[in-house]
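The full complex has more chains than appear here; those shown keep their coordinates.
The letters A and B name the chains in turn, as written, and every chain counts its residues from 1.
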Amino acid sequence: MIKIFRLKNIISVKDFEREDIEYILNEASKLENIAKSKETSEELKGKILGLMFFEPSTRTRMSFETSMKRLNGECIGFENSKSSSVSKGESIADTAKMIEGYSDALVIRHELEGVSKFISDIVEVPVINAGDGAGQHPTQTLLDLYTIKNEIGFIDDLKIALIGDLKFGRTVHSLAYALGLFNNVKIYLVSPPELEMPQEVLHDLDKTNVKYEKVDSIEKIIDDINVLYVTRIQKERFGDINDYLKIKGAYIINRKMLEGKDLIVMHPLPRIDEIDTDVDNTKYNKYFTQAENAVPVRMAILKTLIKNNPK
Amino acid sequence: MIKIFRLKNIISVKDFEREDIEYILNEASKLENIAKSKETSEELKGKILGLMFFEPSTRTRMSFETSMKRLNGECIGFENSKSSSVSKGESIADTAKMIEGYSDALVIRHELEGVSKFISDIVEVPVINAGDGAGQHPTQTLLDLYTIKNEIGFIDDLKIALIGDLKFGRTVHSLAYALGLFNNVKIYLVSPPELEMPQEVLHDLDKTNVKYEKVDSIEKIIDDINVLYVTRIQKERFGDINDYLKIKGAYIINRKMLEGKDLIVMHPLPRIDEIDTDVDNTKYNKYFTQAENAVPVRMAILKTLIKNNPK
């Protein structure tokens, strides 16, 4: 098994090697009972996590808080830029240095790509990127991989379809990239022409062992895949609303499409209507499990970074 | 003594039997020292309470947080619908399932009646209704009864006057209903004609042992009662402001009215001007004690539900 986690900060999936991912997934497994409230822990007793959410994100914020608190740690911070000192004209650097003075690690959410990296360069405590604009959301990718490993049993040899908005959806970019670190993965890309996977992501995938293929309908590949990974198509992405209405239905998943298939459905949430609620009470639904997996995975990350980098 | 609390969720006073109420009041008594910071506890160590406040309520939120924290538990959640994922278009059901994944119990506050019940039907952790619109606020009723029992010594044979807005005030509806589970209680109803107790509440009371009587002034009954339970009359309830100004004074409690009487004054708070501050430093004032009692009572509820329903 892997003995060391090399990274001090979690900024981008591109910093990961396969062993880093396996280390976190393995730690997360060991923390399952604590995450699920079956055991208590004092692993991070007295430690404080600084949450710098320049833009709101209830789900991400609450799962980081839960992860810290299940390990007997505590949180401080702000939920949006209006309640930060930046609203008084303070620089992001000064704000980060102040919160660093109070905390053992920082979690950053910002609408601009690169802010987490910038902060990690000026503070000494570990920094975790919790989403920066169209950029990265690496802890989401780790919990996606954890869900795949737990539910399917393997990541090497995986066959996965990425559905919906592949152009702007940062979770599918990060996930595709991370899958490139595994062996013999096949990715099907299913999206409207307006929302295809960007050329630079495909270019990155070309350098890996991943095979990818664009397909124009879910039906064509639904018998071949282990995972259907659905993302939301925002109508704001379309200049003409009629273009949106025309294609919309082709990317909505319902129970009937899934019957008899051997696969799971994942979604980074929040869902609007791209998965019909009739899927919720079926064995295909793993999107709520995926959300719940945020806790053991983020616990593993917090524990590892804070223990490896004491103040 | 009662050995078991039957309910998994606290949604409505109408679900209570007398023994459920007595169970919680008895537990609350045992938790007094911890509530008052004289002893520490690890009863809910590592446990997490999910607070879903779709509308703000400082008092209720803070007393639930205090109750959880005095028992060494923790809280996550949101304080208003703007900071929930519902503001991004997520359904309440999905939001509740997400937070369920992180928590051991949920507390729901919503401006619409029935939301707590709806959520309790789709999640597996215990759900506590912390106020839904004109509907129920059952934990308020429990702390009201706890205050009566502690301060008067009995609930059977109680004589209580409900004063003020009996039409829209949900606390008086719930309290009247709960008193119907006890023996030989007499309720005096004192309100302007525009704000009388609704017919359906009276209809419910007719099925119980409670006797009730409408009276047109506080003076007539002030020598006969153990408890004067005051609620606020909002001027917005009156079409014509002059109607409000005419009646207003008749429902304001002051020190002079109370002198020489053997009773206590209660109020769910916040108070505006319906109890004169000259009552604050008298023996009649039990409204601040009542507010403080929120903690042992909510501690008893949280402890009971979370211990009885482990994840």
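Just so we're on the same page, a residue touches a chain if its C-beta (ideal position, glycine included) is under 8 Å from a C-beta of that chain, and two chains touch if they have at least 3 such contacts.
Being a predicted model, the structure only gives us computed values, none of them experimental.
Novice: Shown here are 2 copies; how many are in the complete complex?
Specialist: So the full homo-oligomer, as given in this file, consists of 3 copies.
Keep this in mind: only the chains that are shown with their structure count from here on.
Novice: Any idea what the CA-fit rotation angle from chain A to chain B is, to the nearest 5 degrees?
Specialist: 120
Novice: Let me have the rounded angstrom distance from the C-alpha centre of chain A over to the C-alpha centre of chain B, please.
Specialist: So the centre of chain A lies 41 Å away from the centre of chain B.
Novice: Which bits of chain A are touching chain B when the two form their complex?
Specialist: Those in contact with chain B are residues 34, 36-41, 56, 58-59, 62-63, 65-66, 69-70, 72, 79-80, 269-272, 277, 288, 291-292, 294-295.
Novice: Residue numbers of chain B touching chain A in their complex, please.
Specialist: 45-48, 74, 76-78, 83-85, 88-91, 93-95, 97-99, 101-104, 310-311
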